[in-house]
Structures are given as C-alpha cells and as structure tokens.
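Only a single protein chain was left out; the remaining protein chains are all shown in position.
Here the chain labels run A, B and C in written order, and each chain numbers its own residues starting at 1.
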C-alpha cells in the first residue's frame, strides 16, 4: 500500500480479474483501518471468476472479491477502544443492520439489509476484502492470539461457517457423523465436528486428494465414491447408521447418499449450495429425516478466531499455497484444481 | 359376519378388488375380537387399487386393504382387562415389536419389524382391517367416548397422523401456518393445527372443492393454486411469512411454494409422500429452512381418539359418503374423485 | 382528562395511594397519545400498595402504578402510519432498548435497559399506565378487533405473560398439564394451555373460589390443597403423571407438589415469583426434571391481542369488578381479597 491508495483484486467479468488501485479513507468514528495480509480464495470467489456469478446473482459492476481476510490494525478511528495498532486481526466480512425484524429476533444472518464483503447479491455490490487495506467497523476486527499469524487468522471466516453448521446439528457430541464433500468447507467441518466431540466421522468425496486429506486431519474413514459408488452401503444397514450428516458438496448424489445412510430421526445439515436438485422425498418422510440448511455464521466468527489462536483447531494442513496477490489469476487457477488444491491464499 | 367366517375387501391385482370370505379366530390371551363397523379409505388403499402399490411396494399376494377402522368389541380373550364387550373402539393398525433398537429408543414408528395393517411392504403382507371382524391385541382397541360412533372413531388413524405431524412442528401455538394440499390429511392437519393454537392458517390446493372445505373447517385463507399460481406471492415478502408449513400433497410445486413462503429458520413438515422430487436446495440453505419428514404416529392414536370422542376436533364435515362394503369398488371410485370426495367410508 | 393534564393513580408509600394530576405531552414523531379507559390491577401493583415493593425493589419516589392498560387512540404524532384515531388499543407496557446484547440476540425480555411501566426496579422509576392519558411509541399501541372493548383489551398484558409461559413449555399440544395457583395468572394459563391443545388440565389452589373458577373456565379437575393436602397423590403414581406443570403461585408447597407429580423428563414452568424457597433437589435430579423460569413476554403481546379480539380466548369470566379510578383504594382492597376477587379493573 502506498499513501492513501490501495491495490485490490477486482472482478470485471468472467475471467477478467484485474489489479486495480482505489483510495483508502481514514477510519471514521468507531472504525479501524486494517492492513490486509492474507486473503483466502473461496468457492464463491471462483464462481465469480469463472462464471461471473452463481444462480441468479451476476457481477454487474467491477467488484473487489474476497471475504476470508486477515491482517494488522494500522489505524484506529475516534472512540475505538479495546484494539491496538499492530494487532493481528481476522476481519468479519458480515455487516448486519441491527434494526430489521430478523436482527431484532436474534437472526442477524437473515438481516434484510445484510452487507457481505465481495458479494454481488445487492446493487451496488458490496466491495470485498482482497485489497491492501480496508476500513471497517472496529467490532469486525477480531484479534487473534499472539503467535498465530494472518495466514491462520484468514481461516476464521470459513471455520465460522462450519462452526455454525455444527450448531445447526445440535447434538454432535457423541454422534456418528457423515461429511459428504471434503473441499475446504468439508474439511473444516471434519475438524469442527471432531472438536465438538463427534464419536465417529466418515467422509466421502470424489477425489483421492480430498479423501487423503480427510484421513490426514482425523476422519475415521474416508471413501472416494467416484471410484466406489456403493462405499456407504454398509452404513445403510437397519435404516441408516449416522446420527448426523453434513452435506458439503451440493451434489444430488451426495445428498441422496446421506439420506440413505442417516438413521431415522437423524439430521442432515446442508452446507453445500447448488440449485434445484432431485431428492428422495419418500425417504425423508419414511425415516422422518430432518434436512436443515445452514448459512454463513454470526457469533461463531469470534469463536473461530479463538480456536485458531489457541491451536485447538489446526488448519495448517489445509493451506495448499500462498501467492502474491499480483498473481491472483494464477492463484485462482490453482484454487480451481481440486486434485491439487485445498485452500489457496493471496498475500498482500 | 356369519359364524366364524368374515367377509373382507381384498386386493388381488390393480382394479381387481374382491369380497372374499376368511375365517375369524377366537381371541387369544391379551387379544380382543372387534366387529368392524366403519373403515375409511385412505390414499394408500387407492394406490393399491389403481396401481397395485406405490414406489417399489407391490401387492404380491391377495391382501385385505384398510387401516382406518373402528367397531365394537364382541369378545375378550383371556386376561384382558379394562375393556368390555359392546364398547365402540378405534383400532390402531400399527403393531411394533418392542424389542429392536428403535423400539427401545422410544421410536416405535421406525420399528425394524413393524407390522402395519393392509401394507404390502413386508412379505407375507400384513392383512388389513376392511373386514367384518378382526382379532387384535387388546391395547390396539382404544375406546371412544360414549356417543361418538364408529364413523367418528374411524378417523382416529388419519387424525393421529396429523397430530404426529403437529408434534414434529414443535411450535404450532402462536405460529403462522401454511398447509399445502387439502385432501383428508391436509384437512385434518388444518383442524389439528387449529386445535394446537395456530395463530393463522393458510391453505392451498388445486381443486375448488378442497379450497371450499378448507375455509369451511376454519382456515383463515385458502387458495386454488391451479387457478392462481402466484397466490402465495404476498407471503413470500421479506424472505417469507410462515413460521411452519405442512406439505400434505407430495407435489414438487407445492413444496417449492412452501419453501418460498416460509420465513428464515422456519420449519416445513413433509407429510405427503411422493418419489424423488426436485427441490430448490439453495433456498433451503440461504434461509436455513428445516425440512422434516413425518411418518405415521404412535402415542398420538389415543390422543386422537380422545379428541374425536370429546368433539374437540369435529371431523364430520370431512365425511363425504358411507357405502356398504359390498360396494367397495364404487366407494373406491368415489374416493378417487377429488372434486367430489374428501373421506369415503365403508360400512360393515 | 381535561386539557393537557391527566389524573393518575400514584403510589407514594405503602398504603398511600393518591390521585395526582400531571401534564400530558403531545405525541412526538413515531408516538401516539392513548386515552386510557381500563387498567387491570396486577399482583405487583398490590405489592407496591401493601409493602411498597417486593424483594429488594422499593418505591423511592412517587410512581404511577399500572401496566395492564387499554384505551383509545386520540392523537397521532408525526410519521405514524397504520393506526387511526378512535381505535381501541391495548398498550404494551414494555420498552426495550434494541441495542444491548440481549436485544440483539433476540431476547428483548432481558434487555439491560428495559423500561417497564409502573416498575420501581430502575431509578428514576418508570412511571405506569394508570392515568387518563399516556403518550407511547406507536408500536406499543396494538389495535384490538372491533367489538372487543378496552375491558377485554386490558387483559392483553397478563395473557401475554401466560402465552410466553406456554412457549417456554414447548410441547403443550397433547400434554397432561398441571397448573398450581389459580389467581389471574394461573387462570389465564389454564385458558392458554387449553388453547394450545393441552390434553388434560388439572389445577390446584388454596381457595374454593379459585378452584370453582378453574372448573368454570375449563379445567378437567381442580383441587383445594388447603382442604386436602394430598389431592395430587394419585398423580404421583409411577414417578409422576404430568408432562408439564405451570407453577403460578410461588409457594414452596405448590412447587414441591408439582415436582412430585411431574413425570421423569417433564418440565415445570415457574411463573409465580417469590424469594428463596426450599426445593427437593434430589427429586429434580432423580427424575431429570426441568425447572424453567418464565418472565414477562415479548412477541406474545400482539398474539394475546389477537386472541382476545377474536374471542378465541374468553376472559370475561375472570373480570370480577370495574371501579372508577378515583376509587382506586377500594379497588386495590377488593383485588387483595382472593376469596372475592379474580381481576379488578379501574375505569378511566
């Protein structure tokens, strides 16, 4: 960053990702300026890069990407207390209005005026965090324990997503758990479920690399269902053996497999997003399965920062590579290759 | 019934419904013999009649149909107490094993050895209750309050299904409720939701007759979505207005409509059975909707009998016609015509 | 009310209740002025009158009493929409801050800056609603259905308390319910539990008048435990028969009785307030009883107004007498006599 300008990673159109420069304001009252050091590339960033959006959401103006960001506080606005220059912080990319009926009902995730970094759902788009510096509300900047660097803190956002999923599952302690899909979110869900006391964790994916990663980070069993479609068959015994399934792929076959292997009265937490998919409604009914969507996070962000800072959850095995942000296109290409990459970060 | 033989309504093949005679045993220890007086025709009976089954379930041997049955106790086996000859009873068609892991976990609905009257899921099939007399366990025969006849008591089974659905919804008191599909199950769900303190009940169906019935039995609003596909549009405002939806049709469009009109964090209880249907998984995720299957009933059977006996729930408007069981084919045809029929009963 | 002054019922000290005059402001932006017509006397009003407070709460300056109030809108402040002059409204006496951690967590009842009418918990005290006119936020004034007068609408507050208690119980539909204590709150709980589908309601109190009222408003059984201490003994069979108990008296004996008669895993909702009381902790443990406090209400206020307006809950039998507010002392004396009075209202 030079003077009061910062360079940023900006999507203009599919496959048109540029490094643009933009002004950085001084932090106002209650705000801080954070020097961004690491930014993790998320699946939605990849969708913007490859397809210009997902579902009905389209990039309609240049938008800074990125919402998995961490860095160092470099300036405090008037009235900010409890933070100090030089602290390493994870930046919560989610800003709710606090006033709407969902905010007042304790459901800020569903805020009617939610502003989420690097999202084209609203217009003008909410600009993202892949930039050399950002000004945000003080409460968005959550300090991580000394010694944990920005590359660890930048996992706070996706880990928070998974901790929120764990909360939706409600009874993970002692449960037999299935995780379908072991990309970054599936893998972090494995770590989070283990942390929450899952008794058994079985993972499926369609790549050998993901299966190997699942075992490396502590899954009890992991299967490549592309190679062996009926790998979960033994778990379908007696109407199903899993108490809880986390569906992190968004693929119909994975969801159908989870439905078949979950016991009557069990719960499937749907994390993976996709469009309209076929599901065996008759099995949902006959086994009284609960299929529950989980979306983003709220109070789990600070919890994630705690767990990363203390090392209670170790995400280092998931970090495939870190590239200078000037090489964002290469980084996005690498992140798109599931046989090689789990999480790819940009360095600022 | 003549002597120790009883006539019964037996499905042999699609559209091959016969009146057959079969022996009736004397009740053994802990059993009673019930003279059946009324039997309600259910959607699954119609599936056996028209298609010989549903999904992968097929009639493979002659099977007595019927599981919505009521009558009078005419003989008590040795050791039976608490029941008396001449009492009007509803007969619970569901017999669980009491030993399997689901029975011992308080989930008898999912019993691994469940025997349910008039069902071809097991082989040999479990013979049903459309017969002049049946011998069953004493605890299956639940007395209804004096004055409520067998035609009322025969609603116990489908009402129990709906009361179980109400329990799956958990927080019906004070809730804004949508019911999609207003056949017999949808209509009984309207009555049950009202009984459980729902604050608002909105109903959709695709026939004018069902919509009129919904309003007659107390729905606040009812819409024919075949005539007006966007009838629920106002309820989609601000991410959805219903706290709870009961999906009682099994149709993808109804479920999609329920998903769109249910608020974030709301619950959809799936009662209607169908095969594999497309659902907008992205909306389930983004609104953190809970889609929960509900199947049959257990302790709700006795509760249903109570409510029917006391008149707390009045099912009389739902009884379209009663035909002698010898005219079963006519009765099945009438029951199949949703523009004319809600519940059709056979008289024995 | 004359001009811009209004008379009010003001507690100065124990047994020093006066009619004082005070100015009434014009409604500001987002506010309305309500001509109060009825005010129900609550147990806490009686505590202020007889003892000057309760627990550690003491009246330390003159305070208008009253929080069960209803009347007619007589002026709208700038920007108020959705309300009209002349409408009969119940006034919600509860104003939360909307900003604190409990408000933002969807728990406004526990707002750290809660302002509740006629309460000496804060200093300066929050002045109450027993006055000829009051200015409040527009959203506090909830219109009741045409035809339901202010005497009905003034039940909204205590009914909301009971509906909130019902929600804490979670599974009232189909439950066997005990209500201990049948003063106004116990009686409204009986009505609310019936509305929410309770299968059986048994009531205890220590006065014959309350027992008679319980039966009049629909309890299945009611007992005077002062006359017959072991009235609940049959319900203690097999570790307890009630699924849910609502303890509305605050008396240790009533709570102990509820604990004894509630089944293992059952829930006791504590509504009645008292100080430190002895409870059989060993039974709480051995039966895994859940004892849950319930306090005030939030969204249930509008629900209560709905139910009162539609007549779904009929509170008329509970209204003992209505006295002109100038006779407040007589009214408070009458309201204090449980053998004669259930709910006493003041007319303004």
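Following the convention adopted for this analysis, a residue touches a chain if its C-beta (ideal position, glycine included) is under 8 Å from a C-beta of that chain, and two chains touch if they have at least 3 such contacts.
Because the structure is predicted, anything quoted here is derived from the model rather than measured.
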| item | value |
| --- | --- |
| Residue of C:46, C:83 or C:107 in touch with the missing chain, whole complex considered | C:107 |
| Residue in contact with the excluded chain [from B:73, B:89 or B:103] | B:103 |
| Option from C:139, C:290 or C:326 whose C-beta touches the chain left out | C:290 |
| For chain A, the residues touching the chain missing from this view | 163, 166-167, 170-174, 195-197, 199, 300, 303, 306 |
| Residue ranges of chain C at the interface with the undisplayed chain | 55, 101-102, 107, 109-110, 112, 168, 238-239, 250, 255, 264-265, 270-295 |
| On chain B, residues whose C-beta touches the chain left out of the figure | 98-99, 103-108 |
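We adopt the following convention: only the chains that are shown with their structure count from here on.
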| item | value |
| --- | --- |
| Label of the chain whose CA centroid is most distant from the centroid of chain B | A |
| Distance between the centres, which are taken as Cα means, of chain C and chain B, whole angstrom | 40 |
| Euclidean distance of C-alpha centroids - chain A vs chain C, Å | 46 |
| In chain C, residues with contacts to at least two other chains | none |
